[in-house]
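Omission of a single protein chain aside, the complex is shown with its protein chains in their original locations.
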Amino acid sequence: MCLSSRGASHGAGVADDEYIEAGAILVDTAAEVFAEAEFILKVKDPSVGELATIREDHVVFTFFHFASNSELTRSFVDTGAVAIAYETVEDDAGNRPLLIPMSEIAGRMAVQEGAKYLEGPQGGRGILLSGLPGVASGDVVILGAGVVGQNAALIAAGLGASVHLLDINVNQLRRAERVLPPNVSTYMSNKYNLNKLVASADLLIGAVLVPGSKAPVLVTREMLGRMKQGAVIVDTAVDQGGCVETMRPTTHADPLYFVDGILHCGIANLAGAVPRTATMALCNATLPYVIDIASQGWEGACQGDRTLSRGLNIIHGKITHRGVAESVGGQFHPLPFDTKR
Amino acid sequence: MCLSSRGASHGAGVADDEYIEAGAILVDTAAEVFAEAEFILKVKDPSVGELATIREDHVVFTFFHFASNSELTRSFVDTGAVAIAYETVEDDAGNRPLLIPMSEIAGRMAVQEGAKYLEGPQGGRGILLSGLPGVASGDVVILGAGVVGQNAALIAAGLGASVHLLDINVNQLRRAERVLPPNVSTYMSNKYNLNKLVASADLLIGAVLVPGSKAPVLVTREMLGRMKQGAVIVDTAVDQGGCVETMRPTTHADPLYFVDGILHCGIANLAGAVPRTATMALCNATLPYVIDIASQGWEGACQGDRTLSRGLNIIHGKITHRGVAESVGGQFHPLPFDTKR
Amino acid sequence: MCLSSRGASHGAGVADDEYIEAGAILVDTAAEVFAEAEFILKVKDPSVGELATIREDHVVFTFFHFASNSELTRSFVDTGAVAIAYETVEDDAGNRPLLIPMSEIAGRMAVQEGAKYLEGPQGGRGILLSGLPGVASGDVVILGAGVVGQNAALIAAGLGASVHLLDINVNQLRRAERVLPPNVSTYMSNKYNLNKLVASADLLIGAVLVPGSKAPVLVTREMLGRMKQGAVIVDTAVDQGGCVETMRPTTHADPLYFVDGILHCGIANLAGAVPRTATMALCNATLPYVIDIASQGWEGACQGDRTLSRGLNIIHGKITHRGVAESVGGQFHPLPFDTKR
Amino acid sequence: MCLSSRGASHGAGVADDEYIEAGAILVDTAAEVFAEAEFILKVKDPSVGELATIREDHVVFTFFHFASNSELTRSFVDTGAVAIAYETVEDDAGNRPLLIPMSEIAGRMAVQEGAKYLEGPQGGRGILLSGLPGVASGDVVILGAGVVGQNAALIAAGLGASVHLLDINVNQLRRAERVLPPNVSTYMSNKYNLNKLVASADLLIGAVLVPGSKAPVLVTREMLGRMKQGAVIVDTAVDQGGCVETMRPTTHADPLYFVDGILHCGIANLAGAVPRTATMALCNATLPYVIDIASQGWEGACQGDRTLSRGLNIIHGKITHRGVAESVGGQFHPLPFDTKR
Amino acid sequence: MCLSSRGASHGAGVADDEYIEAGAILVDTAAEVFAEAEFILKVKDPSVGELATIREDHVVFTFFHFASNSELTRSFVDTGAVAIAYETVEDDAGNRPLLIPMSEIAGRMAVQEGAKYLEGPQGGRGILLSGLPGVASGDVVILGAGVVGQNAALIAAGLGASVHLLDINVNQLRRAERVLPPNVSTYMSNKYNLNKLVASADLLIGAVLVPGSKAPVLVTREMLGRMKQGAVIVDTAVDQGGCVETMRPTTHADPLYFVDGILHCGIANLAGAVPRTATMALCNATLPYVIDIASQGWEGACQGDRTLSRGLNIIHGKITHRGVAESVGGQFHPLPFDTKR
Partner (left out) sequence: MCLSSRGASHGAGVADDEYIEAGAILVDTAAEVFAEAEFILKVKDPSVGELATIREDHVVFTFFHFASNSELTRSFVDTGAVAIAYETVEDDAGNRPLLIPMSEIAGRMAVQEGAKYLEGPQGGRGILLSGLPGVASGDVVILGAGVVGQNAALIAAGLGASVHLLDINVNQLRRAERVLPPNVSTYMSNKYNLNKLVASADLLIGAVLVPGSKAPVLVTREMLGRMKQGAVIVDTAVDQGGCVETMRPTTHADPLYFVDGILHCGIANLAGAVPRTATMALCNATLPYVIDIASQGWEGACQGDRTLSRGLNIIHGKITHRGVAESVGGQFHPLPFDTKR
């Protein structure tokens, strides 16, 4: 039995009727959902109000970000419920399947935002990234060829820009070149190339993510001085420190500030501007886990899937994720069972 | 000898030094340019102050738009100078080579603006045009497959959108299909297709230009009611009436308004947001004429080139363009010479 | 020494002379081949006549499908020979290299057949998948983005159709998007998308293969009612149950039947229509194993290659494949040696 | 006022309701349409029954093919009505805009049919045109690089075949190469290339159209003998004689016959198999003329458009098309007015 | 009847047998051909020996270049024969269809030669134009976007280089952009762009052809000083003066010299290195004219085709091409008949 609060689906552009047709039972309030359901799916971490309704027999599957919120952690521990956190689901190779969609969106959005900010009325250089017949296209320099960087390169190349993609891993560049269009050039990320390319950039995109640690500063304040006036920097990893010395977090409401004549955009949650796309993408990624948990129970599902089991942060009052325990200063408890696959 | 006022080139991103290196003589004010020069190049129509300095022996080559400004027409007639208007330079087939760059920019910008306005914080549907693996891309519907429409289709397709291009001329669609990527589909523009496609659009772009006459209304207020809430309409021809009943001109500063939940963007001068690109594109198009006028004089150049001669609007106090004469209620004088080619 | 019966190669378009030039010895009958050879290569399972000539010292490498044919299993056990079955050769990741070529062909053929059946004289909707300038292309909906589905998408996109590819694995869709043309859109396979896309399909291709188990029913009879009259369904996995409720096996001779106005094509062996291509593709896949077996003997080859060793179904009267043993109710014997790699 | 007989639209997949919504008035029979209307649009030539209802004040715009049907010509002359024939509408450069859609379809269908007939059960070589990784693709040889040939090449290349396109006009090949994918090679059509390529073809497509005269025979019976057994020939111009000596017209119901082991497909009306696509394509092409005739009357429309005026075959009992007059042995009357544009 | 001297076809890779099969009669010497034939086809201008055998009733169709060879002109006048020169066949728009193939080859060869000369052992910069994953590709700068320039751009882009294409005609750039890959950028050819791009070039290709007049010098000696040491310049129009101040003609045998550390390649006849390709391309272009002349006689063919008639340089002792007459100081005689089409 699948419950949803009426209208919850509107944000994602799905009508209540379609929920009903798909077999869901609509109730009037989220509170009713918490009251009736055992397994609760959300996108954001639980609100204080929701925490009050969470019971020991609840399994909650959502973004929690406990490590940076010890209060939330304590509150959830107190509920006695089970918390499986999207952000720590991780496979043996270190990929985090529930974060990939957000990275894909961030890479694509970074170009869309940057193209807009290059317009004159926004304070930018007043150029069109695509150029025109007889007018050279703009230069987009992307630092990092991971998921974010490759998605940014794809969109920038589609716009017709001259795209320059840097990474410290030549194998990553090899893979990127094979599937990206010929107006993407790849470069080893070293000081020589960085200096030359940053100075030539119309749009500079920071796409450096070092899982679990702060990104290195690749673009210093001093390098800004060699950039073109009115160039734009978008750093997609500003919430993990970013790779641009002068970058600090901004918001969709107030996205921009200037340093030395260079536009800085440090929107921490780029995907937040396209909620329908983001919701669908996240659902696509969580669905297989949701089905497993719903059909086998959280224990069965986690025992059968090591990737999912890494998402278990709190089990009935015990913190079972080492990183979370260390961050909030709580005691770490290993998982009470073995996992396979 | 080529004169320029100091700093005039900054807007286009060219330093004074580069002007000097290219052989220009820099003077301190525009007034000095008018005082010294015989052949004057501008982008916009002359200001009142400039008109006061224009002499009988001046040839002015710029956008004038006399037809919609009878005061300017009268003032220019009074100067006794020669006016060659960018906007009426026209070849035998009716192409206007000095307007094409603006149309190319408008088509490309329309997609860039539309993609941005689809973001949730702008009031849009909150979708990413490109979609993602597993999330369908957005639908971009483009009314008109001329220069504007083909350029819009090129950029929208590059972003990965599902592009639907309509026109009433199947030959135009044939030519478009041959060079556009496979995610562009073409359709005859008829009521049946219009109704179906407008209703499905995430981004609807008006690109209907009927040279010399008002564009027909293709999207009625009633059709808005069948569109998706939060969809975006950008009409690139709003200054000629546009093809969307509810569209009215807006500005880069205040680009948007809502009708029935649909975002309307009617920026009349989309190219104005990318002045560097626009300036370079315009110069590329005017340069061959500039060289001809500078080397052969305006009479020689116009006698030798029928396309350019159609740009002659006013010669020493006489209106020589029939359309301008009719619009401002002045007397029409035919060109005082024959032209060839 | 390599023997072949005269004319055996004609079906694959290779002349006897070319066999001889390549070093083969041609004999008059297949019986002579069995009499002389030790290691026998075929495509189909052995006929009753051939079984009578198989000796204990024979190694037979072909498609056997013992699991669904207990009589053949018993007969082969009685010969005392060694049977290595193409269909169970399987690598550690579960890929079956000798089945992949058949899947590639099935995916490509499914589009070719579907395009034909959409013609009016066949009972189809009377549309051309590619569309035309001014006439929208047809919608091809493909259920499953594995080998079959990706090959179908490639061909449908090449034809210019609007292709919609669904899968429950977003990673599979990611990989597919990277290499397929932009007129392929990808979707998470869920009830919402299925309902919407199946209803819009001109050609619907079932490409769901769950190795070793029956495919789930994704398209119910009820959903047929929302499809367009004259739409076509081709299910490539009908022999494993298929994913369309109303689908049953058909043949190349009598490929089609109608349910509720929808054309159903359930040809179980699509590759059978292109025997030359299929033979060459199969040989390409088997050749490395053939060389290993021929040069090292079956035991050496299987000891050295775990993938090949999984193909060992029967060894000198003992069933050595657990699945076959269970299916035919025989006793399972583990392999009499260890394998590596 | 626009009349249509109920259900007339079903063949094109448009519901009666959609006609009504678009402003049409539905009547029960075609006879009522003839009785009420003045300007009649059809696809095929009028039936005997329809001829009986055609009045002097009728303008009929359809395919007539009078030149090959003197009885129809006489009957229509007797009605006193005006006949504008799709097939003779022709611009100054000799293009026939109402025939182009049929040529586009014929080119695309020729590949679809040929791919199917190459299947073993159809008698073909048993190969898949696209090939597979490791198995070479099939060779498609196309005689003629006009509209038919370029459309055939586009689809064959999309399938992944090795495409060989011949023409006697190197400029035509230049234009084709610029927009076709790299697996299309172009060749001067001369005896040397013809002999070599015809012998290598898996699928040979005749696409030679010489407007107004019989196509030359490029493929002789003798050349068949050097072709591969089971190769397929599709001649799209069989109704104008075709370019293959052994080709004769066939039908969708009985499309194939064999000569010297080569499959011959001479379906005269390939577009007939995709009536919805063909109808829409034809309407797209005729619509601008229909609007002109409906708004300005046939005389006004033809006076204003030389291309359309060439479609006037019979005016109130007089034959006004020289070719028709000569073919049926009637008297030719020049148009009773001048035309421009 | 078609005659050829034995072995004449070997250079083009066609065996004598194939000539015979095509209906030619092979004789032992070229002299026999001249003795027997009336209409003589060649590639190069006639040798002194051949001139001695040319009779009044001969029509000779070949490259003559009379304008720069007054001795040849006089000798040919003396024969009394008819000379139709490939190089002056010209259509109304000024295109020279028999020169286009040579321009296509020159553009493609220029990149092939330049890539080779960039190798270190040749004295070049020691770079690979295509670059590598992680190593930026080389910059190819092409001056002129006509036939030569577009063909050069196509090949350079295919190699993966960063291609920069300049022209003074923005329409030409528009057409080029539509069909060239996205790693080709287009630029207005002005001093600013020239200075910047020439300095950045690894390979600079001169492709400026002004029919009938000397190309302007775009690259001065002074600009060489700002180029990279070891960069390569290939000028395809060196025989018409070229557009590089320091360029002078070189040969395939001794293709290169250095000025200021820059490699100069001024091979006048690039197509001479690929004679088979060039011969076939030339034959493709001449064939339609050859057929017309052979079937209708030179007079009939020229009367019916204004393009061909411009090739008539000498008729029975009279110079009929104004340019030739002026160049060699002979008397000009207009054509003795009118031409149409």
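So that you can tell them apart, the chains are marked A, B, C, D and E in the order they are listed, and the count of residues begins at 1 in each.
Quick note on the criterion: a residue touches a chain if its C-beta (ideal position, glycine included) is under 8 Å from a C-beta of that chain, and two chains touch if they have at least 3 such contacts.
Bear in mind the structure is a predicted one, so any value in this text is a computation, not a measurement.
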Neighbouring displayed chains - absent chain, whole complex: A, C, D, E
Sole residue of D:G7, D:G49, D:P181 or D:G261 that reaches the chain not shown, by the stated touch rule: D:P181
Residue, one of E:A281, E:C302 or E:I319, that touches the chain absent here: E:A281
Hidden-chain contact residue, picked from the options E:I54, E:L159 or E:L263: E:L159
Sole residue of E:E119, E:D260 or E:D292 that reaches the chain not shown, by the stated touch rule: E:E119
Chain A residues that touch the omitted chain in the full complex: 168-171, 178-179, 188, 190-192, 195
In chain C, positions touching the absent partner: 14, 18, 22, 97, 101, 179, 280, 283-285, 287-288
Residues in chain E touching the chain absent from view: 11, 13, 101, 104-105, 108-109, 112-113, 115-116, 118-121, 125-128, 130-135, 154-155, 157-160, 228, 252-253, 272-277, 280-281, 284
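As a working rule, only the chains that are shown with their structure count from here on.
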Those chains which touch chain D and also touch chain C: B
Chain at maximum distance from chain D, centres defined as averaged CA atoms: A
Copy pair chain A, chain E: interface residue numbering same or different (half cut): same
Chain B-chain E separation of Cα centroids, rounded to whole Å: 40
For chain D, residues that touch 2 or more chains besides their own: 101, 179, 280, 284
Contact graph of the chains (line, ring, star, complete, other): other
Those chain pairs that satisfy the touch definition: A-B, A-C, A-E, B-C, B-D, B-E, C-D, D-E
